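Below: one structure in structure tokens.
Heads up, one of the protein chains got dropped from this complex, but the rest are sitting where they should.
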Amino acid sequence: MEVVEGSYAVAHAVKCCRPHVISAYPITPQTHIVENLAQFVADGELECEFVPVDSEHSAMSVALGASAVGARAYSASTSQGLALMWEVLYNVSGMRLPVVMTAVNRALSAPLSIWNDQQDTVGARDSGWIQIYVEDIQEAHDALIQAYRIAESREVMLPAMICMDGFILTHTYEPVVLAEQEETDDFLPPYDPEYYLTVERPLSFGCFAEPDKFMEFRYMQHEAMERARFKIKEVADEFERAFGRYYGDLIQGYNLDGAQIVLVTFGSIIGTMKEIVKHEKDVGILKIRSYRPFPVKEVREALKDARVVAVVEKDFSAGFEGALFSDVKAALYNHVSDLKLLGFVLGLGGRDIPPEDISKIIERSRVVMDQGLKEEWEFIGLRGEIL
Amino acid sequence: MEVVEGSYAVAHAVKCCRPHVISAYPITPQTHIVENLAQFVADGELECEFVPVDSEHSAMSVALGASAVGARAYSASTSQGLALMWEVLYNVSGMRLPVVMTAVNRALSAPLSIWNDQQDTVGARDSGWIQIYVEDIQEAHDALIQAYRIAESREVMLPAMICMDGFILTHTYEPVVLAEQEETDDFLPPYDPEYYLTVERPLSFGCFAEPDKFMEFRYMQHEAMERARFKIKEVADEFERAFGRYYGDLIQGYNLDGAQIVLVTFGSIIGTMKEIVKHEKDVGILKIRSYRPFPVKEVREALKDARVVAVVEKDFSAGFEGALFSDVKAALYNHVSDLKLLGFVLGLGGRDIPPEDISKIIERSRVVMDQGLKEEWEFIGLRGEIL
Amino acid sequence: MKLRIGAIADPGTSIVNRTGGWRSEKPLIDHSLCIRCFNCILYCPDSAVKYSEKEGIYFDYDFCKGCGICANECSGRAIYMVMEEK
Amino acid sequence: MKLRIGAIADPGTSIVNRTGGWRSEKPLIDHSLCIRCFNCILYCPDSAVKYSEKEGIYFDYDFCKGCGICANECSGRAIYMVMEEK
Amino acid sequence: MKELRIHGRGGQGSVTAAEILAVAAFRDGKFSQAFPAFGAERRGAPVMAFLRIGDEPIKIRSQVYEPDYVMVQDATLIGIVDFMKGLKEDGILIINTPKSPDELGLDGNFRVRTINATVIAKEIIGRPIVNTTMMGAFAAVTGEVSLNSVIDVVKERFSGEVGEKNARAIRRAYDLMAKGESS
Amino acid sequence: MKELRIHGRGGQGSVTAAEILAVAAFRDGKFSQAFPAFGAERRGAPVMAFLRIGDEPIKIRSQVYEPDYVMVQDATLIGIVDFMKGLKEDGILIINTPKSPDELGLDGNFRVRTINATVIAKEIIGRPIVNTTMMGAFAAVTGEVSLNSVIDVVKERFSGEVGEKNARAIRRAYDLMAKGESS
Amino acid sequence: MGVYRFEGGDTVKNLFVSGHRACAGCGMAIAVKLILEAAGEDVIVVSPTGCLEIVSSPYPETSWRVPWIHSLFENAASVASGIEAGLKALGRKHEAKVLAIAGDGATADIGMGPLSGMFERGHDITYICYDNEAYMNTGVQRSSMTPPGASATTSPAGKVSFGEIHPKKDLASIAVAHGVGYVATASVGYGLDLMRKVRRAIDHDGPSFIHLHTSCCTGWRHPSSKTIEISRLAVLTGLWPLYEVVDGEITDVKRLPKRLPVEDYLKTQGRFSHLFRMEGGEEIIRRIQAIADANAERFGLDLEG
Partner (left out) sequence: MGVYRFEGGDTVKNLFVSGHRACAGCGMAIAVKLILEAAGEDVIVVSPTGCLEIVSSPYPETSWRVPWIHSLFENAASVASGIEAGLKALGRKHEAKVLAIAGDGATADIGMGPLSGMFERGHDITYICYDNEAYMNTGVQRSSMTPPGASATTSPAGKVSFGEIHPKKDLASIAVAHGVGYVATASVGYGLDLMRKVRRAIDHDGPSFIHLHTSCCTGWRHPSSKTIEISRLAVLTGLWPLYEVVDGEITDVKRLPKRLPVEDYLKTQGRFSHLFRMEGGEEIIRRIQAIADANAERFGLDLEG
């Protein structure tokens, strides 16, 4: 174990995965990841093509081209950058190219904010990318290595983003076990695609689909996502065998046994939650590790014995409610109906989440447990005085 | 009434709204709208700045700049274009600029498809734009005029997109009442913003928000969306008084009285559905007219007496299910739990939806009503033979 | 046909699409006028003009769309267009 | 403070932000050396160099960040920097 | 409600034909809906357009699968396109061809009417653009639209001499077909 | 778990200070976490960094609101920044200033230690970069990290002569503060 | 010149096969056929959305017999960059040259940023812009390459409009300003010249760029048989000068023994027909003539004069 910055840990993991092509465009708070990678290259520690592009749109397009020619491609971005490469995100997944990226979580403009929330990647939940949300730096590091195994497996062939809270994880120093090159090599075989651009077999990539076929291509993507559910589990298990670390498969429960109140969430907030929850014996945490594919069955199973479920998230769909809140309710409807679901939106645009906010959420949940539901969801931590 | 192409009807409505700046980038099947507008300008029938941009990203940015300087701005796009302007979409709503656009619905690449589905705008549900989905050409025309009233009202100040199925509505000719210039002028006052860029009062637009303020700006957007709920209703009513036409407010029910099965959906599929449903006495239709703001209470109210609800849509969130399906379940959870919800995904990438598909959905719903739920959602119209 | 992921197609498969059906005019050649400049081959958009030592210039009517470029560009005025009969 | 929609701010309001506090060195002037070339005014990034007929060149220490450009660009070598005392 | 499917080639004005017939039918007091088979076809490639005419507002949005009428604008499509697909029993097929229905030898429980629209168009309009001529034939054969409405709409669309010529072609086709001749 | 807040200016290495202390504490067998007050501050502007040290893995992710220790790297921040905010009762405030604690006249239930780090740094390192010097003071005053670990980490970070000089400055500060002197 | 000779039979590589869905008489289709003929089999081609992509790749059909990829409308240069970087990283750089073939809209409008980036980064890519002077795939909307006076569906001629008003973006000069080592203009009307330039571009190390004028009979509104003839007229009137720029120096200008008046070109096409019909059209034609004259001046087109 070493104390390193989150961004360094991620860069290190990327290096161990031996990407052929790295293409990313700087944007706070993703920058340190890319800068570390650039330094590895400048110091001869990492041999790869580091392509300094003109925009995120180009970054993802370069990754796309590289992946299509059979190279392992990496990118990293966040927020505005993710939004700018939007079209390419859908394109990469539709072309079934297993690009892996670290999606640092940051708020979306306007107003501009360089600080953390999860509106950016949550807004990308339809894009056909696998989304793994990580809880701490070690997981950000480990999940990256897992991601290539999952994405590149022939049953899956889908891109994956590891979602990591900006600043809170990227800019924090804490003890991390950095992977060894050999153990990574043992775990992660070279990328060996069935189809790639080569004069040896001059295939045409990215043909268009008329109405008699498009729907079936989408269905194949759907099936791949279904298979990814199993792959994510399998890779998590194998990773544990190889590296001795485990973060759950699609979900991970904490204190769920006998919990009457369950906090459902993802990302770094879980750290603070754990500190609170360890003092509360009837409160558990359900971490959504894989947001896409969404762990429908796992969520049903994990929550079936709870009485109140509080979904806590750093995003919301304007004109409705938090996206995770909707998704959890959607997963439970038709199946588990005797619990109350509460939504909490907090931490937007870098609003710090002190432990008291978590306590407040638990308190509210208790009130609902006793007195029934009034407001279904609310913002936590609003400063009423400036409104 | 005249028989005109859907795109022409929309262009006509735009013309009647007297936009100062039109900025759009061509993309099938939005092109005819913009071409008609260009012809109006070339023929001197519409005085405005028609800015022929280099991309959709620029189209929306030009609209943004124009709106900020106090001009009424219009754009139109679809699919890839919408995805390319993604970042600007969030920016316009965050800057609270009441740009109005016609968002023609088309599938998203890859594979490339120029044909209709609703993945594009549904994927934009978090963007802070008001989204109205229209059922036919007349509504596409009318909703556009309503949109400016809603968006520009001082209580709202949010951009709005009128979502209109590509080809199915844009390229179809049918009888439409085209608005008169005077009646539109009476209904829609000139845009009169409280703040705009001018040397008379040199304000700074688009400042950035530190963590002590960002969340409150988002909350203000949320409140504006809440107010938009009322505004949409109010404007629908006033429109009816002025023009004699009405399409519902946030929702519209059809045959809901005593319906045991309710089909929930939006867009042009409702036409075909109505043809089927009129022969089925216990089947109703709930049209979601305003998808954002999402008609939470209205949906609860409208569905509370049903037994099976079938949510029918032309999109899905890969790794989960249809977005509308999730949203409807989410709205009902905690409130209405004694009905069964079923999801159906169809019509992707231009797959035609024959009446039999609707009949099949009703059939499936009957089976569930009698025998309970098995598969929660499914694709309709898949060609198994090519999978 | 089963779909292949990513809409990846095997090379040169459009050859199944007999665009000759699009034709409303049809090129014919008067071999005696041909000076073998090969403009017709160079400029045919559909690669439908062929040549062999034995037959000289000839047309692949499976694909010829009848655009008339070969006739227009023919140095020897050897190619001419006639209405397609069907 | 109540927020205004769209994060729209009133002009020139950064004047409340006394960046003088950032300073670790401080410009001083020896008026006798000043030749009134006004380089100091021209090049001060913080508009912290002022001039009046009466006082000649002087500094607005509320905003001067102590960059030293005025001293460096002073034609008369009239401006010099000293450590900030606090 | 009656449904028509038009087969033509990109650039031949099949969509315009459907549109004009829709406008004309509406003038006649009916409801109508016209739309193309949405596609990416280039000039010369086979295309389709659709028309629905009815006494009530037309709500249905699907393609036409079992047309009452099929109109083929270009005889070179024969053998290339399955234009008889789904045609209703007792439906009518109207083909632009110099041949007679018998010569075509098409099998099915539908009626076949032929018209040499290309010749008419070349002769009257001066160019082999047959879509207007075919409208005349459609009006005559099906009675779904009135000749006058079709002519009125075409004249509004194409002003001056061009409109006149097209109107004449339409009338010629109408007369021929009304007389039951397959020209 | 103990929490430290560092006040400095952009460019003065406050984050590096927090980081190095975190590494050193980890060497000493403790768990640690260091992070900046995430901001967009430019060189010269006031900034903050945080450090947590504890015996168990540190899970909490919020900012530090009630620090056990506060370290001020730059005396010019006095009067500009509310560096006493939230400082625990019995907490310790370590300030780089030539003044004595008494001269500063700060009120509160916490202890104040001062060190003239600028002078030490200028003298030993040759530049007024005080972050390493202040680490030595922190080690001495709080005992949360060992002097050796701090020096080891700093030497690894800055190789050669630079490292040596910084190590000496650290030691000097450590010795001064350990002796209880406010230099 | 004259390096290439088409003789059909085995000598034709036929890498862009028949069965594609381009309009009868499409100039772009001719150009692409010739480009591949010159480039040979060892290329990987990238095409953005546009007529070329649509006519050549309706799944499962493709007209390409070289490896080919389409991603989006605006990112061909970036995708090509990724392919080139990938080939390098995989040690397969020798395998193929990366070749982008893109429309004018994809290049000069929506893809301008990526193209500029590709130039700047110095990738070893040949980028060919086939310029049919509008967005043809979507129905003849104006692009920044639509010439002044042309009517396009978003810059139509009308009661108060003569069609497009902005001058064509000077892509070749922009490429030269980026320091691109080999830059050339070409025309589908000069097939052998085109092929020679393609070969030179491909043999050039680092980025190279060809701006290739190709008539579109559908969008320009002329008979399909006239594609080549009209493309040549653009050159012969001085509206489309043919030249190469090697390391910043203009070389090899195609000189004209007798430059034709621009009317000879304009009157062949429907998109300009309003200029001959509308009052004030002559003035526009005069301005177009001035463009040709300026070209003649700038490039020394006139053999004598």
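As written, the chains take the letters A, B, C, D, E, F and G, and residue 1 is the first residue of each chain.
What we mean here is this: contacts are C-beta pairs under 8 Å (C-beta built on N, C-alpha and C of every residue); 3 or more make two chains touch, one makes a residue touch a chain.
For clarity, every value in this text was computed on a predicted model and none was experimentally measured.
The shown chains contacted by the absent chain are A, B, D, F, G, with contact judged over the whole complex.
The residue from B:S7, B:Q39 or B:S58 that touches the chain not shown here is B:S58. Of the options B:V177, B:C207 or B:V367, the residue whose C-beta touches the omitted chain is B:C207. The chain not displayed touches subunit A at residues 25-28, 31, 34-35, 38-39, 41-44, 52, 54-55, 80, 84, 109-112.
Contact residues of subunit D toward the unshown chain are 1, 3-4, 7, 9-19, 22-23, 38, 41-53, 57, 60, 62-63, 65-69, 71-73, 81.
As for the chain not pictured, it touches subunit B at residues 20-21, 23, 48-49, 51-55, 57-58, 61-71, 73, 87-88, 91, 95, 197-199, 201-210, 213.
Going forward, only the chains that are shown with their structure count from here on.
The most distant chain from subunit C, with centres taken as the mean of CA atoms, is F. Between subunit A and subunit D, the centres computed from C-alpha atoms are 47 Å apart.
In whole angstrom, the spacing between the mean C-alpha positions of subunit B and subunit D is 54.
Residue numbers of subunit B whose C-beta contacts span two or more other chains: 28, 80, 84, 94-95, 109-112, 114-115, 206-211, 213, 216-217, 220, 350, 352, 386-387.
For subunit F, residues that reach two or more other chains under the stated contact definition are 38, 40.
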